[in-house]
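Note that one protein chain is taken out, while the other chains of the complex remain in position.
Every chain is named by a letter (A and B) in the order it is written, and numbering of its residues begins at 1.
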Amino acid sequence: MGAPDHNDISPSDTVVDLIGVCKTYRQKQRSAKLSEVFRTMLRPQIRQVEALREITMQVGRGEVLAYAGPNGAGKSTTIKLLSGLLAPDAGTVRVLGLDPIRHRTQYVRRIGVVFGQRTELWWDQPIAASFEWKRVVWDVPRPRYERMLGLLKELLGLDELFHSLARELSLGQKMRADLGMALLHEPEILFLDEPTLGLDVLAKRDILRFITDLNREQRITVVVTSHDMSDLEQLAGRIVLIHKGRIAFDGSWERLRREFTDQRRLLLEIAGGPPPILTAATLVSNEAGRCEYVFDAGHKSIAALLAEAAAQVEILDVETHRAAIDDVIADIYERWQQDGTRSHEGGLAKTSAP
Amino acid sequence: MQLWQVHGAMDVRWMLRDIRTLLTFVIADSLSSIASASAIFLLAERFGAIGRWRADQIVFMLAYAMVVSGLPYLFFNYNVSYISRRVGRGQWDHTLIQPNPIWMSLLTEGFSPFSAIMAVLPGLALLAWAIPRAAPPLTLGWLALLLLNLSASVIIALAFSFLWGSLAFWAPRAAEELNLSTWKLLDQLKQFPLDGLGALLTGGLLTIVPSGFLAWYPCRTLLNIDTRPAGPMVTPLAAGVTALLATWVFRRGMKQYGRTGSQRYLSFGHRR
Partner (left out) sequence: MRSPILVTSHYVRTAAMATTSVVGDSPLFLVDYLLRFARVAVLLSLWRIILADKGPVSGMTLSAVLTYTLISEIFAEQLACRANMEMTLWEGTIAVRSLQPMSLVGQLAAEMAGRWLLGLILVSAPLLLSAGLWGVDARPATAAAGALFVLSMALSISVGLALEMLFGALVVALQESIWLVQQLRNAITTVLSGALLPLALLPWGLGGVFAWLPFASQASAPLRIYTNTGDAAQLLAIQAGWSLLLWPMAHWFWQANREKLTAYGG
C-alpha cells in the first residue's frame, strides 16, 4: 500500500500527534572501585541523556508506521510516551485526541500495547484465564468478547494453546497469545515494541501476516518498532528513522533508499578471463566466471556499467539486485556513527512542522 | 466485586493445578504462620507470664499478630504489599496500562483467597481459642472494636510498606527489595510485648517503625491491660494518619515515575 506522506494527513484523520516532544534522563555514574563506592553514593556524578529532542510527528488513522533507529535512539521512550507510561519534559503528546497521562484510564481502553520482552499473560494460568481476566478488567461486554475471541483464535491459531499454561509456551506462542490479548478489546491503535524479538522465521512470518491483515481489515493504526528492517519493510508503508533523539527521516522506504543510498548488486557471468574493471563499482566476489559488483545506482547507471563491462569481456548473463534493507540501514547507522549528528541535521531530515 | 471474583477464580485454578503443590503450600503457610509466633509463645509457656501479660493474653496477642500478618498476604499478594518490587523491577507499567484507577488495581490484583488462606486460618483459630480465656466479657461492642483494631493494624502495616516502597519510584534498583526489609522489621518486632521498654524506644516502635500497633498496643487496650478511655481508638487513629502519609508519598512517587519511567525490567514475581 502506498505510504501517505505525513503532510497528506488531514487533522481529522490524525490519531497520533506529537509536537516538539522532549525527554531527558539523568543517569548516575558509579565507580567499580570499593574505595570510591561511598563517595559516589553520597555525591553521585550525573550524566544527562537527551532521549528525545523536539520530536514532531503525526500518524494517520489506518497507517502502519515503522519506527526505527539504532540502540539508544529513543524508540522505546517514544512508545512509552504514546502508551501513557511516561510524561514528556516538553511538548505535547495527543493520541486519539487524548492526553495519555491525564486521561489514562479512558485512554488505555482504546489502545493496545505489546512489548516484545514482556508478557501480560499470567504465568501459572492457562491462556483462557488470562483472556477472561482481560475481559473483566477492560469491561469488555460478553458478546463482543466472544466475537473477538473467535476471530483472534482463528487468525492467530490460538485454539491449540488456549488451555495451556503460559509458562509452557514457546516464545512465538506467547507472542501470539499476547497479541490476541492486546486486541481483545478492539483497540483503535496498536503499539508494538519489538514484537518479533527472538522469534523464529515461521513465527515472525505468522505475526507479520496477522498484523498486515488486521490493519487491512480492521483499519487499526499500528506503530511498530523493531531492529529487524526486513520485517518492518514488509509491514509498514512509512518509516520514521530516529537518531540521537531526533527524527532523521520520515517517509517511504523508496525515498529512504533513494536519499541515503541506492546500493545495488550487479552479477555478471562472463565467458572467461579476468573480471572487468568497472569505475564506480566494487568487485566483491569472482567465482567460476560469476563476478559480483556493488555500486550506487544514484551515481552510475546499470546501462553505463554494462557498456563498460561489455567493452572488456564477453557477457553471458546479467542479474541485478537491490541491497537488502538491513544493509541499507546498517550503512546509515555506520555513517551516523562516523559523522556524528552533523550529516543529518542539515540535509536529510524531511520532517517539518505541519 | 467482578475483579475480586476473577482473581479469586484464578487463585483456585492455580492452587488446584497439582496435589503436591497444594499440600506443600498449605503446610508451608501453616508452619510459617505458626513459627512466626512460636518464639514468644514458648517463652510465655516457660515463664507463665511476660511482665503484665499472662500466658493466655500473650497467646491472644500472638494470634492477633498472626491474623494481621496473614490478611495482607490474602488481599495483597502478587507483590502488591511488596510494592517496591513491582516498581523497582519496572513492572509498574503493567498496572498503568489497565483501564482502572490505580487504587482499584491494587485492591484487587493481589486477592488470593485460597492460596493464602492458611496464612490467616491458624491465627483466626488461635484467636477464637484465646478470646474466651483472655478477653473481657464478650459483647458486640467489643467484637466491633476488635474488628476495627484488626483492620487498623493491617492498614498501618500496608501503609508502612507503601510509604517505604514508594522510594522505589526514585531509586528503583536500590529500593527493589526494600519492602522485604520493612516487612521483616514489622514481622520480627510485632510479636514482642513492649511494656518496660524506655519511652524513646516505645515511641519509636509506635511511630517510626509502627510494629507496636500491629499487636501489642491494640491488644493492650482490648484486653484492658491499658485502661485509658480512648485506648481502643488510638490504633484506628494511627491507621488514618499513616494511610494519609503513605498516600501522599505514593502520589509524589507516581509523579516522579511519570517523569522518569523505569529503565529496568525484570519479570520475576510478575503475575506468578
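In the analysis below, contacts are C-beta pairs under 8 Å (C-beta built on N, C-alpha and C of every residue); 3 or more make two chains touch, one makes a residue touch a chain.
Note that the structure is predicted; figures quoted are calculated from it, not measured.
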item	value
Residue among B:Val12, B:Ala28 or B:Leu147 that touches the chain left out of view	B:Ala28
Contact residue for the chain not shown (choose from B:Leu197, B:Met233 or B:Met254)	B:Leu197
Chain not shown, touching residues in chain B	20-21, 24-25, 27-29, 31-32, 34-36, 38-39, 42-43, 45-47, 50-51, 164, 167, 171, 173-175, 178, 181-182, 184-185, 188-189, 192-198, 201, 204-205, 209, 268
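Note that in this section only the chains that are shown with their structure count from here on.
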item	value
Chain A-chain B separation of Cα centroids, rounded to whole Å	45
Sites on chain A touched by chain B in the complex	25-26, 77, 80, 83-87, 89, 101, 104-106, 108-109, 113, 115, 117-126, 129, 132-133, 136-139, 165
Interfacial residue positions of chain B with respect to chain A in the complex	2-3, 5-7, 9-10, 13-14, 17, 93-94, 96-101, 258-261, 263, 265, 267, 270-272
